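Shown here is a partial selection of chains from the complex, left in place.
Every chain is named by a letter (A and B) in the order it is written, and numbering of its residues begins at 1.
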Amino acid sequence: MTFDVEQAKKWIITFNDKIQENKEYLTELDQAIGDGDHGLNMARGFQETVKKITEGKYDDLGSLFKDVGMTLIAKVGGASGPLYGTAFMKASLALKGKKEVDIKALVEALAASLDGLKVRGKAQVGDKTMIDVWEPVIEYMKNRETIHSKELTDLSKEKMDGTKELEAKKGRAAYLGKRSIGHIDPGAASSYLLFASLAELFEEGEVAQ
Amino acid sequence: MKKLINDPNQVVEDMLAGMVAAHSNRMKRLPNTNVIVRKEAPIQGKVGLVSGGGSGHEPSHAGYVGKGMLDGAVCGEVFTSPTPDQIFEAIQAVDSGNGVLLIIKNYTGDIMNFEMAAEMAEAEGINVAKVVVNDDVAVEDSTYTTGRRGIAGTVFVHKIAGALAEKGATLKEVEAVAKKVVENVRSMGMALTPCTVPAAGKPGFELGENEIEIGMGIHGEPGIEKTQIQPADEIAQILLEKILDDLKLEENDKVAVMINGLGATPLMELYIMNKKVSEVLKDKNIYIHETFVGEFMTSLEMAGCSISLLKLDDQLIELLDAQADTIAFKK
């Protein structure tokens, strides 16, 4: 399987659908340990993003992801705007000029996204942020010969759920200290939806690198 | 949710329209942005000051745009940091070639968005300095975590850095005095009731009939603990003790006091809080140079208050006393 502009659009559109569906849920998660806007931020940003990319014509993945990243940076705000925005900008650089790529190249681009996230947010695994989903998921994809759609979804979900036990060290939830324990991190939850949307692309169940 | 609004998703837009209509003699809105700048911006020969953050904290920050304080304020969605492109617009609009100081409250989102804007500005050859305000002693200060939040003490940074900029100081000097304010200001708040982000439609947290939250953040971030409501004198003492522990004041030190209402607290109650605050400081032989009582940094319709103390030296006193002419702060 290869990954092309149409599939990339589908990924973003599927993700946006899931975000809109889970807008209230994400906001509730953020009300518990943050300021209650994560669902609103993501819904606003990805709505705009989908509008932008369905109107646009793209010859390569780089320019598509650039529009995604720029729209997120300009429309979301908060912590998630720069973070998701940076992730897509980094992927865009890695995929510049590419009409379609194999999964290996896509994973490399997402690894660049992760690096961008970590530089921007200065968070590590264990800090109870979206990194707790991103890093193990990228690791999984990097090291597999084949990617199981279900494995990818399950792993992201497991890692999202895993943030529940953690004490937040970064982001707004960090102000709660130990009181952040027992709640799922909202950014981890939206990141789970991002990878679950990607997994849906891999319809056949397994994808060879 | 009962609010005087039209559309929950248009509150920032409508607010800015109403604000500019009210104060068009003082401020203007940059076209197609949520940026408010001084009417005469950029001011020649002066360092520009830009602050901003999520909306819902009015009069912060647009209320402080004017002579002797800010040159520009960037208004994000409710409780959501503004985006880099908006901040960049503000920077460009207030820079007169003398550079721009960004006054940022210490939230991950604010820091990242302002940093990205600063990078954009520097790429355009604009000199940018940043100061991060982290006055909220409710939160442990730790290098391993995000550190303290920025709350009402930020207004003192606007006032004092703004006064020095107005005198024609350099960016380095303005940045230095802003950092001095940050080092010397501490705040802590508490809430009696939650508030509702219009687009969310329901309160950000819950408090029982007789419950209050000590150490509340200005976006409804939980504080240190929930307790039963107590007499104002005791609440004042709890907040003040945490602040004094951290600020390490000595006898005969001079301070400015701010008793800040979070939105729904009657001025009456803020003055009742100040009664105890002034008594405690007097007992400790700390000299109160000036007391500010009112709404400076709010959280929509949250009931509650914060107390801020700023330790003063001669330079800070002179700048605090200097002229300021903004909607929300006049001297």
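The rule we apply is simple: a residue touches a chain if its C-beta (ideal position, glycine included) is under 8 Å from a C-beta of that chain, and two chains touch if they have at least 3 such contacts.
This is a predicted model, so every value here is computed, not measured.
Across the entire structure, the chain copy numbers work out to A x2, B x2.
Note that in this section only the chains that are shown with their structure count from here on.
Averaging Cα coordinates per chain places subunit A and subunit B 32 Å apart. Contact residues of subunit B toward subunit A in the complex are 54, 76-85, 107-109, 112-113, 116, 138-140, 144-146, 149, 197, 199-200, 204-205, 217, 219-222. Note for the complex: subunit A touches subunit B at residues 27, 31, 33-37, 40-41, 44, 73-83, 120-121, 168-172, 174-177, 179.
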